[in-house]
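Note that this is a trimmed complex: some chains were dropped, and none of the rest were shifted.
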Amino acid sequence: MFRLEDGFQIDWGQLLGIVLEYGLKIIVLIIGLLIVYPLGKKIISKTLNRAQNNQKLSAARIQTLEKLLLNIFSYVIIFLFVVMFFGIIEQPIGPLLAGAGVVGLAIGFGAQGLVSDIVTGFFILLERQIDVGDYITVASYDGIVEEIGLRTTQIRGFDGTLHFIPNREINSVSNHSRGNMRALVDIGVSYDENIDQALGILNNVCNQFQKDERFIDGPNVIGVQEFGTTQIVLRIIGKTVNNEQWGAERDIRKAILEAFDEHDIKIPHLQNVYIQK
Amino acid sequence: MFRLEDGFQIDWGQLLGIVLEYGLKIIVLIIGLLIVYPLGKKIISKTLNRAQNNQKLSAARIQTLEKLLLNIFSYVIIFLFVVMFFGIIEQPIGPLLAGAGVVGLAIGFGAQGLVSDIVTGFFILLERQIDVGDYITVASYDGIVEEIGLRTTQIRGFDGTLHFIPNREINSVSNHSRGNMRALVDIGVSYDENIDQALGILNNVCNQFQKDERFIDGPNVIGVQEFGTTQIVLRIIGKTVNNEQWGAERDIRKAILEAFDEHDIKIPHLQNVYIQK
Amino acid sequence: MFRLEDGFQIDWGQLLGIVLEYGLKIIVLIIGLLIVYPLGKKIISKTLNRAQNNQKLSAARIQTLEKLLLNIFSYVIIFLFVVMFFGIIEQPIGPLLAGAGVVGLAIGFGAQGLVSDIVTGFFILLERQIDVGDYITVASYDGIVEEIGLRTTQIRGFDGTLHFIPNREINSVSNHSRGNMRALVDIGVSYDENIDQALGILNNVCNQFQKDERFIDGPNVIGVQEFGTTQIVLRIIGKTVNNEQWGAERDIRKAILEAFDEHDIKIPHLQNVYIQK
């Protein structure tokens, strides 16, 4: 299998000739690519910018396409480089490696993962499951999409971390940026309070917010949600414009605190205990 | 394997001719599809709307079919485009790619996942496991079905998130919109209360709801369910019209609170502790 | 691989002829099936009803068989339709698809899952592991069997949800409707109570229930089960007729409460704490 019949009488002259001949070819190849690569990138960016001005495509879609096309372009360039490089280099070292079958194996393995990534990525793009700038959850990662690439999708988590996720790791996609979102506030009142009064006050709070333009479907008190261990839990639900649900929830919470304070209703909670020695 | 014998003497004239010839064909193809696609979509929608008026199919079923047919139509158009595109393009770049076997591999991989998705989707539709508008649980996602596609099913979660689930990820389906649902309320009473009195009051509450048309099988007190750490747990069970179980449970809870308040029965709970310094 | 040599000179006349010729055949096929399908279903139902009257098969078994045969019949009809449909359609589009090998792949994939479902289902039926109406646990779903099909088993959960479970997902089956069931009640008494007195009272309660016909093997006090953190746990065990265990347990619990109340034995529990400010 491994046969280097006379591995110690190397013809140094011949070796140098080979190195020079193939080295020159490789240098020409590299220079060629160094010219083509930045040129191609500039053309893609320019074309898409013009397209954005002329046509009706949304900015997010243009951004997705630009990042994707640049990514595809990079991979095509790399692919061409590898093919040409092996084309040049094949003659001298080919037989050695081919004998061991290692190159074929490596390409097979590499291609398998790559194709699997590309195919999944292709359907994600085709079905418009995500756009750059969407807030999504995939493969247990949460965040804003930064780039949808041929092989990996980059997501910026809320603590600033950048997650690189190979597309094949993506099964189901949860997109939090498609359509209206629900705002939900649970509030506990004591078993000793008058339940009708509490529901009345919460209804008033909700009415204030129904004029709020963040709400598509004004917040409503839906009733007694649960008998808790320390309190009766009442629930408020509303539908808001996308991405405004957290702010709206915070404002409802503050309004409830003020309304309850006014009517002297206490929210049950574990209290400080000060007992003297 | 990779042999670009004279990779540096490119005949630019010939290249331009090829690009022009095939470019024209591709543009004709794209224009053709841009005419056929919207036309086909309109025909499908119109036909189904007429079918809905004439026949006895339920609105949900019509909606499911419409979304599905549009989805299938899109994929057929894309499939035809890909086949024709490669038909046109095959001649010049075919041998290059075929040599590397990459295209065959990619189609194989893509087809495997796609067929797996389609077959699962086919049986879901054939056995009518879900319709658009059903509230279901599949693959650990909860929500209302928005679209059952050839490849993915879209579910709108209750917080507004849109989940894209590849059909192959769907094993068992739990459909919460088929038939009547159970309403269940657990209520704790103190170990110091008279258990018969408590059961009597709960029976009265249940009797009020038995006229409620949301209940198919009026709520009943089934007895002492559990000896809890702080309370004796009593259970009420009833059968309601689909989707009304949560509202009914909330109303029963409110009625119990009022009835217990009237008869001065306290629900045991951890209380606020106010001790002075 | 994909070769549409002159994809733009379509002979519209020939196309129309093909569509008419094959369209007619398909319409005849569909009409034929629309006659055969309801007829077959009626025959199956009638035959089984007569069998039920004449023979000793249990109603549950007849119901299982009826649902199963109807299900098998549907699949046979669908199978015949698909075979005939492809028989008709084979000539014009066959070569196109066969070239791509996609149909063969799809049938292979579909068949694999289908056969796996059928084989598992076959053994479930052969060994009579479940009947329609049984309360079972399979694949982490709980409920009453609604239908045992060729491909899927339908289970109605206790909250009213309908679960569709592909048979291949079913490994072990836990059938809760085969034979007598155990009723078990754990009751805690204080470390300060006289343990013999408590055991005596529980024995009396058990004696009351031993005449109860729901019990096959009268409930018995088996002794001190556990030293708990707040109480000594005593255990009562009995064997009841199937499906009556929950009702029996609830009645025992109520009887214990009343008996302990009579003899002034308190069940230890965390109490309300009312401390003034």
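Just so it is clear, A, B and C label the chains in written order, and each chain counts residues from 1 on its own.
Operating definition for what follows: a contact is a pair of C-beta atoms (placed from the backbone, for glycine too) under 8 Å apart; a residue touches a chain by one contact, two chains touch by 3 or more.
What you see is a predicted model, and the numbers here were worked out from it, not measured in a lab.
S.K.: Shown here are 3 copies; how many are in the complete complex?
M.R.: Altogether, the complex is made of 7 copies.
Here is the rule we go by: only the chains that are shown with their structure count from here on.
S.K.: Can you tell me, using the touch rule above, whether these chains form a line, ring, star, complete graph or other shape?
M.R.: Basically the chains just string along in a line.
S.K.: I'd like the Å distance between the centres of chain A and chain C, where a centre is the mean of that chain's Cα atoms.
M.R.: Those two chain centres are 39 Å apart.
S.K.: Between chain A and chain B, tell me the centre distance in angstrom, where each centre is the average of that chain's C-alpha atoms.
M.R.: Result: the chain centres lie 22 Å from each other.
S.K.: Hunt down the residues of chain A that sit against at least two other chains at once, touch-wise.
M.R.: none
S.K.: Which residues of chain C touch chain B in the complex?
M.R.: 1-5, 7-8, 78, 102, 105-106, 109-110, 113, 139, 141, 149, 151-152, 156-166, 169, 186-188, 230, 247, 250-251, 253-254, 257-258, 266-267, 269-277
S.K.: In their shared complex, at which residues does chain A touch chain B?
M.R.: 28, 83-84, 86-88, 90, 103-104, 111-112, 115-116, 118-120, 122-123, 126-127, 129, 137, 171-176, 178-182, 184, 190-191, 195, 222-225, 227-232, 239, 242, 245, 266, 268-271, 273-276
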